[in-house]
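Below you'll find the structure, written out as structure tokens, and then a few comments.
One protein chain omitted, others in place.
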């Protein structure tokens, strides 16, 4: 992909503060930081549109509740067209963190996250909104 | 404040998408958009630090509950050193939106917002995190 | 409005932690805290729908840029049907915080906020998403 170089004007003080922030966050170039800021905005927009997105659902639950595990499995099969894979972590004797990667419609991904989070026994759920990489 | 001009390199595709977003959001220059993105990041950081910030607390409540109004007033007097002014809007016969501007410690502003929101009868509260303008 | 009383079952440990959080945040009753949590969720939903909402836009800017002030005024007149009032705070010799209360379509409120934030010279803008009080 060709790079385009162009000029940007920023107040001296503001730029100095930005440079300090970039150093803290381990950036090595301003261009890289600007690309990240741009992609953040674009990905926010994608999640309110109809284009395919990608992301991850996290679920925290106690695996001793056996019907819970089956229920989570059933739901995932119903959303099979947007689920790519899942990763299961044993946090301690009782608690598991399951991370499910998804790709597809933002609406479907949100519905899946809501449906999984509402299962009795799921302690917490999050939805990470990322992108398929197309167009960002 | 002197402006500093410097070059930024962005992938052609990404830049085209950014330009479309800026048009949608009514920006007239990329530099202006970048300044906004930078300031957003800096202001986020300020609110997790100790520097003075500025912002606004919104409160939605039913003014017919008279002791509520007095309670809100009392709390505001206890936080007099960070409250600048307040604006009262009559949304309908029952509901009011009160907007209180604040300036001072992020910790105090958050405490004020929590304290006001927890008053019985307050239906909703928000805290807008902005800045004093120094350093952004 | 009649109150409905019903039973809720929460794990002992979780409830103890919740009670500690409520104390920190100055709540005097669990019911009040639950109402706030419910209203938060409902108001989130309202902002992604078509019902009228209320809220506040904050703008941080340097008032010495005179054309900026006129530009902000013009835009506000174009959105006159959703703007209720505005409050102006002098933060220091240079910086102002303007807080504009709005009531109307969520889409229009967001468009107003984007349009104002993109004006050259506006350093920062936020949109507080609250409600008209109907239905929460």
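Points worth noting:
As written, the chain order gives the labels A, B and C, with residue 1 at the start of each chain.
FYI, a contact is a pair of C-beta atoms (placed from the backbone, for glycine too) under 8 Å apart; a residue touches a chain by one contact, two chains touch by 3 or more.
What you see is a predicted model; the values in this text were computed from it and never measured.
Listed by label, the shown chains that the missing chain touches in the whole complex are A, C. Think of the hidden chain as still there; on chain A it touches residues 22, 24-29, 32-33, 35-36, 39-40, 43, 54-56, 58, 60-62, 84-85, 87, 89, 91-92, 94-97, 99, 101, 103, 114-115, 117-118, 120, 122-134, 136.
If you put the missing chain back, the residues of chain C touching it would be 1-15, 17-18, 21, 30-31, 34-35, 37-39, 41-42, 45, 135-136.
Keep in mind that, in the parts below, only the chains that are shown with their structure count from here on.
Judged by the touch criterion defined above, the protein chains link up one after another in an open path, with no loop closing it.
In the Cα superposition of chain A onto chain C, the rotation angle, rounded to steps of 5, is 180 degrees.
A separation of 26 Å divides the Cα centre of chain A from that of chain C.
The mean-CA centres of chain B and chain C are about 9 angstrom from one another, to the nearest whole unit.
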